[in-house]
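This part shows chain A:
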Amino acid sequence: MLEKAREGSDILIEVRFHGRGGQGAVTAADLLAVAGFKEGYYTLSFPTFGAEKRGTPVASFLRISDKPIVQRDEVYNPDYVVVMDPSLIGVVDVLAGIKKDGMLIANYPKGSEDLKRHLNTDVKVYSINATKMAMEHLGRPITNTAMVGALVGATNIVKLETLKGTIKEWFEDESLAEKNIKLVEEAYQYMKEVCKW
Partner candidate 1 sequence: MRKVVRGFYAIAHAVKLCKPNVICAYPITPQTEIVENLAAMHAEGELENCEYITAESEFGAASILVGASAAGARTFTATSSQGLILMSEVLYNAAGMRLPIVMVVANRALSAPLSIWNDHQDSMAMRDAGIIQVYVENNQEAHDLVPVAFRVAEDKRVMLPFMLCMDGFKLTHAYEPIELLEQEIIDAFLPPYDPPVKMTTKKPLTFGAYAPPPYYMEFRAIMHDAMERARKVIEEAMKEWSSITGRDYGGHTFTDYDEAEVAVVAMGSIVSMARDVAEEMRKEGKKVGVLKIRTFRPFPADEVRKALENVDKVIVLERALSLGSDGPLTLEVKSALYGTSKEIHTVVVGLGGRDVPRDLMVKIISEVYEGKVKPGFRFEGIHEYEEVIP
Partner candidate 2 sequence: MVKVKIGLGGVTEPLVSKNMKTGDWGTEYPVVDEEKCTACKNCEIYCPDGCIKVVEKEGKKVAVPDYDYCKGCWVCFTVCPADAIKMEVKELYKVEVC
């Protein structure tokens, strides 16, 4: 997507992340805000404020643009939606306002077909079993880095290398950074394969 921007046309990518409090939806948006910034773009990420108790459905937002970002309202018409927790499907209107040519990526173990049926939509939806991947790499069901990897794998909004660099700086604990980088790579490759771009 950002390839277009590099050719000089205006671009504003809007992403909405759905998760539950404690799953790192805010960090997911933040990681991409930093990665986008590293690639020379203006970025803005922010959470839905207040309801950050563990387990409540939360959302966070990301904008990436080649121009300074002036819009600070919530993202109502996302290009991409990322769902970090399968239990949100059917509970939260995850597709609300999504652009016609938009895309939804969900952590959803039952596969893309099932997800598409469930959401009953024409919009592109893809699933990934991020919880399983996170358990394998981190030993904990924290899916935010996996889902960021999946989003980048599906859309290429930033380069994988940039994202990996960002994650390396993000985690103070080096071994944790390494584990997350491996996780991101796996999720990225998986999604790249699924989306076949």
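Just so we're on the same page, a residue touches a chain if its C-beta (ideal position, glycine included) is under 8 Å from a C-beta of that chain, and two chains touch if they have at least 3 such contacts; residues count from 1.
Inclusion criterion for the candidates: all candidates are chains of the complex that A comes from, given by their letters.
Treat the numbers as computed from the prediction; the structure is a model and nothing was measured.
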Selected neighbour of chain A [touch, this complex] from 1 or 2: 1
Candidate 1-facing residues of chain A, complex: 29-30, 33-34, 37, 42-47, 49-50, 69-74, 76
